[in-house]
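One protein chain is absent from this view; the other protein chains keep their places.
On to subunit A.
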Amino acid sequence: MIARDRNWLLIFAVCVVLAILYPFIADGYQLTVIRDALIFGLFAASLDFFWGRTGILCFGHAAFFGIGGYIMALVTLNDAIPFGSLLGIMGAVTGAAFVAAIIGYFLFFGGIRGSYFTIVTLAMGVICQQAAVSWSSVTGGDSGLIGIPPIEFDVGGTHVDLSQDLPSYIFVAAIVAVVVLGLWSISRGRWGTVLTAIQDNEVRAAALGHNAPLRLLVTFVLSAAIAGLAGALYVCMAGLVAPDLSGLLLSTEVIVWVAVGGRGTLLGPVLGAIFIQRAQQTISSFNPSLWPLLLGCVFVVIVFVLPDGILSIYARLKALLNGRRSTP
């Protein structure tokens, strides 16, 4: 096992331990705050799985978050559908994956990469938000849908009800941990290696027999499916869904979470999401319009000062010290 993997697993284990210990020191409200932040962390990890491994930036990832959220809301609010929570989650995941598959097919097999992909996905986010606003008979228009019930299901004879703070926290934390671990094992294995090869030189990777568009498409679909899952979890915890959830602002916020946490680390974006949300809540309590201003500054600062995220400070310091030592 190489040192980088060991370090990652070590940090992951520390995070899991902290997540297990947290309920003993936190009250109900603090638990729900971290729970919601973890859901956005899952969303950030889904973007990082695609962006970090392929180097292609998706500027409308909130579209999938919103699609998942709306499907979950529509399924659980419909009394005629049994097992609403489970079917809702499944529908949210497949719905987001389906949309990503269609759009991804057009883009990846059409040879669209780089900046063009970014622009088209940006437009996709705009389309989704406008569809959510204008299709008001289904989506509730600007005000969205309210009264979405918490997740509940039966598994092996036990009834699981996530209307309480602690069970919902444990449920979300467990899902985030499992998904992040799963994504990590995919991206460090053969699949991730091929993606890195495609990112470095797609023509050469194709010449070696790899179906580059298909690889990118499957990665994109998987990433969108997890974003849909995050959206479904979020609307059940929040109890409402609104067009903002598929909007451009959330799409850009998730990029900041990933960029701050460190692109390509999967764990960094989760932590980035948690920390930045705390910062956002603190700052917004002074002045709500200050937050987008600060967000913009964060974008600019990251590009010039910390292109590899906060976690890179440590590596940079180390490189700096080593460099000092090695110079005669």
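Heads up, the rule we're going with is that a contact is a pair of C-beta atoms (placed from the backbone, for glycine too) under 8 Å apart; a residue touches a chain by one contact, two chains touch by 3 or more; residues count from 1.
The rule we apply is simple: contacts and distances are computed from a predicted model.
Q: Have a look at "Na(+)/H(+) antiporter subunit B", "Urea ABC transporter permease subunit UrtB", "Basic membrane lipoprotein" or "phosphoenolpyruvate--glycerone phosphotransferase" and point out the UniProt protein name belonging to the hidden chain.
A: The record for the missing subunit names the protein "Urea ABC transporter permease subunit UrtB".
Q: For a quick check of understanding: of A:L31, A:V133 or A:L266, which residue touches the chain that isn't displayed?
A: Among A:L31, A:V133 or A:L266, only A:V133 touches the chain that is not shown.
Q: Based on the whole complex, identify which of A:A19, A:L42, A:A100 or A:L122 touches the chain you can't see.
A: Candidates A:A19, A:L42, A:A100 or A:L122; residue touching the omitted chain: A:L122.
Q: From the listed residues A:I112, A:A177 or A:L216, report the one that touches the chain absent from this view.
A: A:I112
Q: So which bits of subunit A touch the chain we can't see?
A: Residues 55, 57, 59, 103, 106-107, 109-112, 114-116, 118-120, 122-124, 126-127, 130-131, 133-135, 248, 252, 255, 259, 289-290, 292-293, 295-300, 302-304, 307 of subunit A touch the chain absent from view.
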